[in-house]
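Every protein chain but one is kept in place in this view of the complex.
Each chain gets a letter, A, B and C, in the order it is written, and its residues are counted from 1.
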Amino acid sequence: MKTEQQQLRLIASCPDRVGILARVATFIAGMGGNITEANQYEDVRSRNFFMRYGFVLPGPESALDAFKKDFETVAREFEMDWRVRNVAYRQRVVLLVSKFDHCLAYLLHRWKVGDLKIDIPCVISNHDTLRELVEWYGIPYHYVPVPKGPDAKQAAFEKTADLIDAAEPDTIVLARYMQIFPPWLCEKYRYRVINIHHSFLPSFIGAKPYHQAEERGVKLIGATCHYVTEDLDQGPIIEQDVARIRHSDTIEDMMRLGKDVENTVLARGLRYHLEDRVIVHGNKTILFNR
Amino acid sequence: MKTEQQQLRLIASCPDRVGILARVATFIAGMGGNITEANQYEDVRSRNFFMRYGFVLPGPESALDAFKKDFETVAREFEMDWRVRNVAYRQRVVLLVSKFDHCLAYLLHRWKVGDLKIDIPCVISNHDTLRELVEWYGIPYHYVPVPKGPDAKQAAFEKTADLIDAAEPDTIVLARYMQIFPPWLCEKYRYRVINIHHSFLPSFIGAKPYHQAEERGVKLIGATCHYVTEDLDQGPIIEQDVARIRHSDTIEDMMRLGKDVENTVLARGLRYHLEDRVIVHGNKTILFNR
Amino acid sequence: MKTEQQQLRLIASCPDRVGILARVATFIAGMGGNITEANQYEDVRSRNFFMRYGFVLPGPESALDAFKKDFETVAREFEMDWRVRNVAYRQRVVLLVSKFDHCLAYLLHRWKVGDLKIDIPCVISNHDTLRELVEWYGIPYHYVPVPKGPDAKQAAFEKTADLIDAAEPDTIVLARYMQIFPPWLCEKYRYRVINIHHSFLPSFIGAKPYHQAEERGVKLIGATCHYVTEDLDQGPIIEQDVARIRHSDTIEDMMRLGKDVENTVLARGLRYHLEDRVIVHGNKTILFNR
Partner (left out) sequence: MKTEQQQLRLIASCPDRVGILARVATFIAGMGGNITEANQYEDVRSRNFFMRYGFVLPGPESALDAFKKDFETVAREFEMDWRVRNVAYRQRVVLLVSKFDHCLAYLLHRWKVGDLKIDIPCVISNHDTLRELVEWYGIPYHYVPVPKGPDAKQAAFEKTADLIDAAEPDTIVLARYMQIFPPWLCEKYRYRVINIHHSFLPSFIGAKPYHQAEERGVKLIGATCHYVTEDLDQGPIIEQDVARIRHSDTIEDMMRLGKDVENTVLARGLRYHLEDRVIVHGNKTILFNR
């Protein structure tokens, strides 16, 4: 008979003090838990401490509830922001997209073959173009056009927010969604909305970054995966990468070459987020990616 | 008896027209020359044509003069900007540096072991710090402090320009020279002054780019080799590259990690320039690096 | 009225001699053609000359036939191996695959959105697993199991060859097809069969390269796109790339991370091949990828 056990993950941050790790590790050991992964970081300037522990807890699923209840005492003692999650939990991820389908197609394929262990309750788009692709995967597709006027735009985003809410997502991915989220939507899903921007930020913020790159004559193009905030393309960066181009590459070539970079940067950034490897600190991220 | 021959390089640009290549190739063949390398690029928007041919011309060194004289006819016919150079010619390269010595040490070492086939008439610095290193290589070192006031600064740059002039350089390398060239100096040595900037331009223009990178929380740092123009860090880009950093890297770590990127980007950019692989077009470069 | 014209590509190799380029360029100019791209390479040791010219020829499609007929004289004079191709020609590419679908899914998606300008007459597989995916794209799927015994295997490859022949392909891509082509099949489609191998060759030839990589403890995994020859994984290499792994990555992690490298290496290699940028010379390739 296989003993029941839960693979859990604890993420916490608090003001730095002597003995945090000992206290947490002893608590986990006291519950019979075996720590299998440990990451921590001390921000010397702000005197903040960040940690991420993976551990195996014996017992049934309800052991997680007991753990949470008891850990509250430790957390209060050290003034922690914390969360604990069952590794087996499949996050619900809503995808938003406009017309470019490469990021969407990449994520859907990786999801279908089991590389991406999430549930996708629906895809929302401001165009009706990609319905057939999405529905082939058996996923509901919602078409919510976003008109130009401020009132119509507001109504469209309210409808979008309703659809998102109904899907009860843990995470929202803007997989080349070419609309700017209004501040209230950013606020509502703070640090749960991931965007892929097709430039190496902070270069080429805003519209048409490949055109800007071509204009400036850079020798590498890039992509950036970041959390969406009220400041366009200025949110905390999760992941970035670049690809080499040459003088003879047209903007169309850049767009084609950029697709692979966008896909892998988004996939890596999303994976880091899903595995609770990203902690936002100020406008930067601590990334426990090892 | 080994037949005398010259390995030459022809670089030219002109308005696009049918038959340019045929005319030039036929001319070279008519002189007994054998083309061994050919690069060309047609800029579709501006209708400009750019070429770089490597060829072997039989005859003594003076054959180059004859070639130049006769080619003038072809050049005029096609309204060409052009130059031809003996590959064996060793460019004279003056190096300017402040206190950070990694780029300087890298170039001097590569020069000493014969990887960099140039002459270095002198090194000029606004500090006296690196004299011992430079003089160990047997190269004259000129210390020209650059004071703060506009008049003193002007005098310092005039002295710097005099020293550069006296060295009769083909190319000037700012190997981490932390002073901004005045416009008249930029003008004087147009597209002959190469700078290494320690960021992935256009991100983090100006002072302390690693501090800016740390502030923004980027996941990659970079370096850019470019021609110096009147607009700070805005000149035509020759080469760029990046290196991965992590949240725990301090500014000091970035500076240390950045050294390798700066060195290789500067070395590659300088090599492209020395081998006449770079043609400036507007504020961009055509880079025949293959 | 838009003048009719053809965008053509000439690929040729011959023993090195003075005046090849002049002769070819003059011939093209004589036909009214305008050369827009030129690549050439002289192999000093074998004294062979390789070239690839892109040019615009005025006139209707039949101008290509006239060009071919007349160029024969030049070709004979210089003992050239040569071919000329209309850039607008869409190659017919047959894909072979086993069970891993990432390369197939990648190529099909890029084909559907127009990034890959080819026709795909059919997909052939030794498993029936990927039928649904392929047929969603409207492409015929042939299931040809390859049994173990030599006779049955021979029969299976004969059937495979018949299906390939019927599809009249220019190029055959083994997109993770886990069967070894028999020598007669290699011979039949010499330098027209492209394979993607999931290691950085020559490391980890043969089966289960990720297992071999894990066993050796390498810090980077790779992928290699090459022409298939009688010697397993030893054919001329077209393209390679790598990705970083860490000690905690399992073989499953490597397989997942390797997918992106395999996809981009195969996509780049195939593109180079389709654009006639690859010339096989001995067991190596000359790659005019700029």
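Descriptive notes on the structure:
The criterion applied here is as follows: a contact is a pair of C-beta atoms (placed from the backbone, for glycine too) under 8 Å apart; a residue touches a chain by one contact, two chains touch by 3 or more.
These numbers come from a predicted model, not from an experiment.
For the chain excluded from display, the touched partners among the shown chains of the whole complex are A, B, C.
The chain omitted from view is touched by exactly one of C:Gln6, C:Ser98 or C:Gln240, namely C:Gln240. When the full complex is taken into account, the listed residue touching the unshown chain is C:Val218, out of C:Val56, C:Val74 or C:Val218.
The missing chain lies against subunit A, touching residues 16-23, 25-26, 28-30, 32-40, 42, 288-290. Think of the hidden chain as still there; on subunit C it touches residues 41, 200-204, 216-220, 222, 236-242, 246-248, 283-287, 289. For subunit B, the residues in touch with the chain missing from this view are 101-102, 105, 109, 113, 115, 136, 246, 248, 256, 259-260, 263-264, 267, 290.
Please note the rule applied: only the chains that are shown with their structure count from here on.
Comparing chain C-alpha centroids with the centroid of the full set of protein C-alpha atoms picks out C as the closest. In whole angstrom, the spacing between the mean C-alpha positions of subunit A and subunit C is 37.
Averaged C-alpha coordinates give centres for subunit A and subunit B that are 42 Å from one another. In subunit C, the positions touching at least two other chains are 290.
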